[in-house]
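All protein chains but one are shown in place.
Presenting chain A:
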Amino acid sequence: MKLSTYNFLTSMAIKGVKVGYPLKLRITKKDLVESEFNPTFIERLLPKLDWSAVHAAAQQAELADDIPAEQPENIAENELLMQKLHHLLFEIDVLEGEMECPETGRVFPITDGIPNMLLNEDEV
């Protein structure tokens, strides 16, 4: 699971959960994959991203120094930050770990890079 994908995940489907993100991410095994830097795409993606989840991902991926806690203005003009965002979002592949619902504590495991977001019938 790439950290770009993590940004779009929510536990909102759980009964009673109001927002459901950012999920609390814990990474136990990750891989680095090279990916072509495409600043135009990142610029288009930015308005869809939840910055608190970008920041949370950076902390878990040991890249906390790269990503500011508050979303800076005019990111697209800051090429260094764009490259760091690219690296964080598309080049880190979470192989093992888990994500926790911020409201209920329900844990979603990540196994072999595949998050299991399936809920039991009594949870929805």
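Quick note on the criterion: a contact is a pair of C-beta atoms (placed from the backbone, for glycine too) under 8 Å apart; a residue touches a chain by one contact, two chains touch by 3 or more; residues count from 1.
Just so it is clear, contacts and distances are computed from a predicted model.
Novice: Hey, which one's the missing chain according to UniProt: "Methyltransferase HEMK2", "Rab proteins geranylgeranyltransferase", "Ras-related protein rab-18" or "CST complex subunit STN1"?
Specialist: "Methyltransferase HEMK2"
Novice: If you put the missing chain back, which residues of chain A would it touch?
Specialist: 1-2, 4-5, 8-13, 21, 35-36, 38, 40-41, 44-45, 48, 50, 90, 108, 112-119, 124
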